[in-house]
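Inspection log for the structure reproduced underneath, given as structure tokens.
Removed: one protein chain of the complex. Kept in place: all other protein chains.
Should a chain be cited, it is by its letter among A, B, C, D and E, assigned in written order, with residues numbered from 1 in that chain.
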Amino acid sequence: MSQSQAHDDVHPPMAAVQDAVARALAEDLLPLGDLTASLVPIGVRARAAFVARQEGVLAGRLCAQEALRQVDPTIRAEWAFDDGQWFPAGATLAEVGGTLRSILTAERTALNLLGHLSGIATLTRRFADAVAPARVRDTRKTTPGLRALEKAAVRAGGGVNHRASLSDGILVKDNHLGGLSITVAVQRAAERWPGRVVEVECDTIEQVREALAAGAGMVLLDNMSPDEVAVAVQEVGGRILVEVSGGVTLDTAPLYAKTGADFVSVGAITHSAPVLDIGLDLEGP
Amino acid sequence: MSQSQAHDDVHPPMAAVQDAVARALAEDLLPLGDLTASLVPIGVRARAAFVARQEGVLAGRLCAQEALRQVDPTIRAEWAFDDGQWFPAGATLAEVGGTLRSILTAERTALNLLGHLSGIATLTRRFADAVAPARVRDTRKTTPGLRALEKAAVRAGGGVNHRASLSDGILVKDNHLGGLSITVAVQRAAERWPGRVVEVECDTIEQVREALAAGAGMVLLDNMSPDEVAVAVQEVGGRILVEVSGGVTLDTAPLYAKTGADFVSVGAITHSAPVLDIGLDLEGP
Amino acid sequence: MSQSQAHDDVHPPMAAVQDAVARALAEDLLPLGDLTASLVPIGVRARAAFVARQEGVLAGRLCAQEALRQVDPTIRAEWAFDDGQWFPAGATLAEVGGTLRSILTAERTALNLLGHLSGIATLTRRFADAVAPARVRDTRKTTPGLRALEKAAVRAGGGVNHRASLSDGILVKDNHLGGLSITVAVQRAAERWPGRVVEVECDTIEQVREALAAGAGMVLLDNMSPDEVAVAVQEVGGRILVEVSGGVTLDTAPLYAKTGADFVSVGAITHSAPVLDIGLDLEGP
Amino acid sequence: MSQSQAHDDVHPPMAAVQDAVARALAEDLLPLGDLTASLVPIGVRARAAFVARQEGVLAGRLCAQEALRQVDPTIRAEWAFDDGQWFPAGATLAEVGGTLRSILTAERTALNLLGHLSGIATLTRRFADAVAPARVRDTRKTTPGLRALEKAAVRAGGGVNHRASLSDGILVKDNHLGGLSITVAVQRAAERWPGRVVEVECDTIEQVREALAAGAGMVLLDNMSPDEVAVAVQEVGGRILVEVSGGVTLDTAPLYAKTGADFVSVGAITHSAPVLDIGLDLEGP
Amino acid sequence: MSQSQAHDDVHPPMAAVQDAVARALAEDLLPLGDLTASLVPIGVRARAAFVARQEGVLAGRLCAQEALRQVDPTIRAEWAFDDGQWFPAGATLAEVGGTLRSILTAERTALNLLGHLSGIATLTRRFADAVAPARVRDTRKTTPGLRALEKAAVRAGGGVNHRASLSDGILVKDNHLGGLSITVAVQRAAERWPGRVVEVECDTIEQVREALAAGAGMVLLDNMSPDEVAVAVQEVGGRILVEVSGGVTLDTAPLYAKTGADFVSVGAITHSAPVLDIGLDLEGP
Partner (left out) sequence: MSQSQAHDDVHPPMAAVQDAVARALAEDLLPLGDLTASLVPIGVRARAAFVARQEGVLAGRLCAQEALRQVDPTIRAEWAFDDGQWFPAGATLAEVGGTLRSILTAERTALNLLGHLSGIATLTRRFADAVAPARVRDTRKTTPGLRALEKAAVRAGGGVNHRASLSDGILVKDNHLGGLSITVAVQRAAERWPGRVVEVECDTIEQVREALAAGAGMVLLDNMSPDEVAVAVQEVGGRILVEVSGGVTLDTAPLYAKTGADFVSVGAITHSAPVLDIGLDLEGP
């Protein structure tokens, strides 16, 4: 896996971190608390480590840290890696110290977030490597309630964020064309929502031409073969950005990498990334 | 894929549905609304269909329905399948009618929930088939904030819910044994939290014996080979329930199915289920 | 009152504490703040004490502490007792120091929680003493919104928690039998919700026999006389747990204590416990 | 018990009702739903009744109705009594019809609210009768999170609401006098918070005189004997309102009733009212 | 005032409407409800009208309607105008019918939202007229908590929304240049957040040239005189969009209108718009 450094902004806003952790802990601890941890004597202390069972790219450090803090502010953690960094299988990601009860109570919530988000970052990195020199972009196909965290994990993996919501970007898709033409859509968007790039999903080279003529700022070539993409890229001639989408896999990605497209957007990096296997190893008192 | 019917309670509580949908829509629509849909003339009406691109087991119908309703109470939907039912690739899951704007605005939120939860239900069903006559159980390795929905999707897939949280079940794991013995743990649990089954994670046959002697109600055989599990099952002799866990895959599942264990618990059904591909096809005005 | 020690887990999860206190303070302070305290000069400092006007068992220490903290993080409090401990009338429970304004503003919220929860712990302790060697269990007859705190207060009083919700325990009651038999209910529960004890409410010895035969894990003998309970206990013969319910009072509790039942569940400990009288005495500047 | 009619505003604001019910149902149903009700076949319908096991005064009708509605909007209920009305033991308060599952799921939440609030209304009514022609007032000694509902229950019982919070009324208590005199307090209150009645807690006749001279609008005679109260009432001579407080019980209330005081405030009506016993009787399909 | 029609999307997302109204009503009604309305007999019905005391542009219709609905779903309202429409002084905006109590309780919340948002729409319209053919844009200088509603009111007034938040648009301001140059900022933005227009605030013509050369998509000319703006517009030569900001008033706006700039952004339309005077007139029973 490549070690290319992600840019600086690999962390989500803290408000999103705090909220997600609070909800996850409420799910796991209310109303009676941790029944099993209550069997452990109060005084017992422990040292433990978050250990990677697989290689990957870290994401979710702030979430895991916040889970520890919300369960017990006296837990201490030293992190050896930050979001966006690649680690080998077997790596110790963080050393943790505190009472055994508190560590056990926080364990699963911390790991669920760490594993889920690192899974996304790691799959993103694989796609980033596969589509280079094009870049991988995410989609709105995120887990409901976790978009801020998942979009940050994509950045940690070296991907680029597409629009964050229907409210912060314009993408005219085929289904919109049931109500208006590409030309009208682009013109109306420029008039009503100026200062925003208008992207148009195109299935054919004719649509690409119409989008270009209408003044679109980006085209999304959907479900085209690599050859068709190459033709479209040539048609666009560098005047606007070109994005490719539609079931691109790690196998087919390299074919699109050579087409000259700027971006390949992949829903799978957020909706189907398997968890990255990270565990908590108890090391002693 | 088997068509075995899930039991009646395949839906999550409506409060969980409403909350998850409201959060997802807020993520996607605030503060400006759907910029692109705003380009479509207000009056245009549409008929559309949720169509399965793959075969699978449905979960999340109430979520998708609620997403439509929260966006626009006048959207109508007719569902051809309910949660827990198997459908073939190409199946029309629901017919939808309303304004084009509203349908486009609700589309992604509805599909994200439907695809994510049906992905879980479908993977659960595959494991359920693979481990029969044992039964597949979920874990607490769920997506933060979505536990109620994902546990329901597991039931829709024919799986059985393990404890829902640290507060509603007792499972003594190896990490707890850093602070107390199996025997003490089981006795203390029976005293402090009577009326709850005490499950003990065991790595060895000796631990199984200790758990049995202490009065555990279930053992979780972790990371044992099928042969080791078979020995442990014989040791238990039907006196208590036996569960198997530890990286069981669809490939290795059949080996465990024959061991006589009652349950195989699989984290992957919630933490690594790929999305089930469901799309929205516009059918006309 | 007995001084028998409660077990370690007498405190509610901190998330429940913080939420309950925040709501109580919002009720009492928004939007204008404490009008009367605003009349007191800002600089005036005070020492004060939470003083018990009656003997009792403490519960709610974390709540009172959190109320002080949310009103003013600079208030200091030294606690002489912790939840679960018996104190005599006149005991000083805590010494408090800070500005007079802040102490007065926090006083009522702290006392409301302390008095309400200590009232529950104290009444629970009386029942615990009265039913020994059986043990007292709570019910779901708790104050809406305060279940986590009240269940912890029951533990502080030496009681045992029954299920925390409809979602975390199975109790087949007479009203359920309008839709299915005891036998079907127990079998279906074992199949759908394995790993959970199935408890069956029984009004007659015949029902006890049916529950036993069906494989119930516990019976709840409802509204039986002590003699009837004794007969049922003999019938059960120690195979499963036996609980008694139905208007048991401190007067009638000793009669049930001798029946051999394992538990006596009492709704009154949460729904009708009078407040324990605790006040705030100002001691000087 | 007297049948004197409460005034029109015996119901809490609907926002408070909806919020309290939503919290109570979340406590009771998340995340898995009602495990036991799930055993009942989906189609079974039932008729049931909320039946009073004791006489009393109703409060909480809107809460119970809202609990039914949130669980299942198709449940129908016909109420024979409204908040503020007295009913005899055995009275049917409401007839309910719907699916057996839904009724069982909503039962406890509805009853918890109905019983708690009717308990408050009923005890209030007893005090109202005992202190007449004086009137009974509540205090801020309410259950955290339920103040709006409990204050409405007091009105349903024929009581009068004191201030709802520290933010909406001024009451200078002995503890405030650690920082300023009665005279200064009253003057400052009149200047800073004009348009609000200033009430002063008095332990002695001298304090009553000081409060009167300072321009207080009401005095609260705390822990005075009936004779002392009578003297103070004469001193006040009808110029301002007189309230009595301090451990008044149903036994001692009549002694204060004859003193000429306008109000007797009783914390017990909210902090120590036992639940009113109301049950749900299943009547058939 | 011009009557130019606003475009279709003059309404905020319903989730924002419902949330703002619920908060406003909670502020105004909890915990005791409307004390004064409680004096009015329950049965009294009324007809009333929202009447404009000044001419203006409507915004907030959905908010006012939602306030009525949340207070009492049986209130009926007929609206004569919709958001974005100009109305003369004295116009009846809506006819309302329901119980007098409910109408009085909802009145102030409905009017506060209607007046505040219509005030914004109306001031926006005045600026829109004054800067034409340039267009008026809003800023992030909105009232905390009301951004979605206020941005919609700007659209209703014929204005254009600038970015909705720091998360959905890039604007390099002078203060950012304490940490990096315009050239670096624009290049880095294009790399990290592709698909978004990069706008650069410029105080000098040299900065405009640097922004153009770096590839900015828009320049914001801050605190320039109309003459300076005209020079900058010429420099830009239509290659990218030009926005003007910095204390533009209705008096100075026409001077900027003639400069050829595309947009004039005005913080005052959201942060200093006086309320539009709308009242509720009671018309009879």
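Here is the rule we use: a contact is a pair of C-beta atoms (placed from the backbone, for glycine too) under 8 Å apart; a residue touches a chain by one contact, two chains touch by 3 or more.
The shown structure was predicted, so the numbers you read here are calculated from the model rather than taken from an experiment.
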Which of these touches the unseen chain: E:L93, E:L171, E:M224 or E:L241?
-> E:L171
With respect to the chain omitted from the figure, which of E:V10, E:V51, E:A77 or E:L100 is a touching residue?
-> E:L100
Contact with the hidden chain (one of D:A22, D:V40, D:A64 or D:A164) | D:A164
Which chain D residues touch the hidden chain?
-> 7, 9, 135, 137, 160-165, 167-169, 191-197, 199, 217-218, 241, 262-263
For chain A, enumerate the residues touching the unshown chain of the complex.
-> 7-9, 11-13, 15-16, 147-148, 151-152, 161, 164-165
Please give every residue of chain E in contact with the chain that is not shown.
-> 20-21, 23-24, 27-41, 44, 46, 48, 100-101, 104-105, 107-109, 111-113, 115-116, 119, 140-148, 165-176, 178-180, 184-185, 188-189, 192-193, 196, 267-268, 271-272, 274-275, 280, 282, 284-285
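Basically, only the chains that are shown with their structure count from here on.
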Whole-Å separation of chain centres (CA-atom averages), chain A against chain C | 44
Could you tell me which residues belong to chain E and also touch two or more other chains?
-> 7, 9, 31, 161, 164-165
